[in-house]
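Note that this complex is displayed minus one protein chain, with the remaining chains in position.
Each chain carries a letter (A and B) given by its place in the written order, and its residues are counted from 1.
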Amino acid sequence: MASASVLSPADVSAAKVAAAAPMGDIMPPVKARHGLWGFIYRNPTIAIGGGIVLLMVIMAVFAPLFWTVDPTALAPARRTREPSAEYWFGTDMLGRDVYSRVIYGARVSLIVGFSVAICASIIGLTIGLVSGFVRWADSIVMRVMDGMMSIPPILLAIALMALTRGSVQNVIIAITIAEVPRVSRLVRGVVLSLREQPYVDAAVAAGTRTPVIIWRHILPNTIAPMTVQATFICASAMITESILSFIGAGTPPIIPSWGNIMAEGRALWQVKPYIVFFPAVFLSITVLAVNMLGDGLRDTLDPRMAKRI
Amino acid sequence: MSTPILEVNDLKKHFPIHGGFFGGRTGYVYAVDGVSFSIAKGETLSLVGESGCGKSTVGKAILRLFPITGGSVNLDGTRIDDMPSGTLRPMRRRMQVVFQDPFSSLNPRMRVRDILAEPIRNFGLAKDAADIEKRVGDLMDRVRLPRDAVGRWPHEFSGGQRQRICIARALAADPDLIICDEAVSALDVSVKAQIVNLLQDLQKELGLAMLFISHDLAIVEHMTHRVAVMYLGKIVEVAPKRQLFAAPKHPYTEALLSAVPVPEPGAQRERIILTGDVPSPINPPKGCRFHTRCPYAFDRCSKEEPELRPTEEGHFAACHLHDRPASENPLAGARGAAVIAHH
Partner (left out) sequence: MALLEVDNLQTHFRSRDGINRAVDGVSFHVEARETVAIVGESGCGKSVTAMSILRLIPEPPGKIAGAIRFNGRDLLKCSDREMRDIRGNEISMIFQEPMTSLNPVLTVGRQIGETLRLHQGLSAQAAENRAVDMLNLVGIPEARRRVREYPHQLSGGMRQRVMIAIALACNPKLLIADEPTTALDVTIQAQILDLMRDLKRTVGAAIVIITHDLGVVAEVAERVIVMYAGRKVEEAEVGRLFRNPRHPYTQGLLGSMPKLGSSLTGVETRLQEIPGVVPSLKRKLEGCVFASRCAHATDLCTKVAPALEEKAPGHIAACHYALKDALAA
């Protein structure tokens, strides 16, 4: 059997010490990057996506400071001007400045995107938590959600808009209702897997009441996947809003939004493509940026993804 | 004899299997199918067996993490399996649990202080915030973690340290019984020794009873007073540690002992290599559940299910071999030394 006394600290003199050959590194050292640059280096997608979204928000909030004119001011004399030093993005059929309209239009897209993301998350989270914890409610709620999911979200939103008059508020409500089933499903799945976690069992054994378990052990752990999902909802809501406005079922024409600017330019697309082009570019860039932000957040927040080297 | 801290009688847990187009029930997994044992105050009983034998289900059923199918569970003389959850809550304080995986056993969004304070608050064990803080500090001392680590998050600790936090959380409720569900199985050898020693010390200091669920026979032998061996949802043998390891009275126990690799190269031992795999608990074999793999099976084994009966003082085994004369019973002698190794 192994005995512990095989060491002989007796005869070690410096002369007899056998030192191992030092090992060199086979790759250049990793530079430690701190602060903002370090963050950007480590999370380029969050930095780029978040940066663009932030720029869009600043632009929308401080639209009057961005060398804009009244986006609704009509000027029949200066209709359909090409982009120039005076009219950066040209003018539309009614002589309104497209640049100003696009900048102000960001407001609608961002408000709709963010509001839907927040509302759908909160409602979806509640429904998902309830159906993840209350067995009898689960089968009913999930069948309703399945039914709603069998209708494409855009059709559902169009149908809902047909019931009311066009306003930003109604657009938000319609898109939120269309998005809720997907979020509920996601949260329910997360809740069901969290319920199986040993720490939840341990909390039950430690006498924690069910509402406290939901609040303290389940809810905080749904926040990360929820945040990621919220960004994707935001992006999809912006597109849905544009589609609704484009077909005239969304934001009323009096309020400029990227969707209805494009709708107005549609008739002149062959001869004056810039009226459609600029709002389309802004919409694409914003949606892309929000999606990049979501991808980046998923990589950093989702521990399962992060564990893979 | 005083009341045992835990008494389990004919415990059954059958999980329904849903399948088919309408999600109807198509069968049952007979995970635990009639298990009885008791644990005295301050005693360690080990539940050993291979994966799928139902040992973890027994632990969770005792903790009432799900309702049981049949039988009863008594905690210190009080029946708890049919208690409404309101009445059960104060009883939960007396039995706590440590799970296998130290990484998923701690809520990643809670600091160590809050993790340890949760049971203290739930059971109203502290007078005020200062008292909670003091108790949390004492728990850290008990599991030999630095007191000032209470403000840290679980991910800042190694696997062994996390398992210490889990043990501290179990101790926070001031329990009489701790259920260790493979509590050291996921740890590295050197860390495993630290946790085993800690559990043994705590048991001595606090007079805890322990249900030690494990598949590792060497650890079990080191830790326990008595051992219950499970196979396919049933206990096949229960005995005090020395009796079981010196003279196993069930062929499955004997085969298990012989299968454990021992760190002695060239050890002379009799090898019993079981053929085949464990049958499915959805459709367990008729008669003795072990007869499909048993090297000593005879015709009676496939027809009649053996009961758990005493073979000597405190030693119970469920095997028909013991009805035969000693000359025809391969398990009559002290076979433990032969199958483990010569010392």
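Here is the rule we use: a residue touches a chain if its C-beta (ideal position, glycine included) is under 8 Å from a C-beta of that chain, and two chains touch if they have at least 3 such contacts.
Small disclaimer: the values here were computed from a predicted structure and weren't measured.
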Residue, one of B:Ser2, B:Ser190, B:Gln268 or B:Ser327, that touches the chain absent here: B:Ser190
Of B:Leu75, B:Val98, B:Ala255 or B:Leu321, the residue in touch with the unshown chain: B:Ala255
Sites on chain B contacted by the missing partner chain, in the whole complex: 50-51, 158, 160-161, 188-194, 196-197, 200, 215, 217-219, 221-222, 241-242, 245-246, 255-267, 271, 273-275, 277-278, 336-337, 340-341, 343
Footprint left on chain A by the chain that the document does not show: 1-2, 4, 6-9, 12, 17-23, 25-27, 29-30, 32, 42, 309
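By definition in this document, only the chains that are shown with their structure count from here on.
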Centre-of-Cα separation between chain B and chain A, whole angstrom: 46
Contact set on chain A toward chain B in their complex: 197-199, 201-209, 216-217, 220-221, 303
Of chain B, residues touching chain A in the complex: 60, 63, 65, 89-90, 92-93, 95-97, 99-101, 104-110, 118-119, 122-123, 166, 169, 172-173
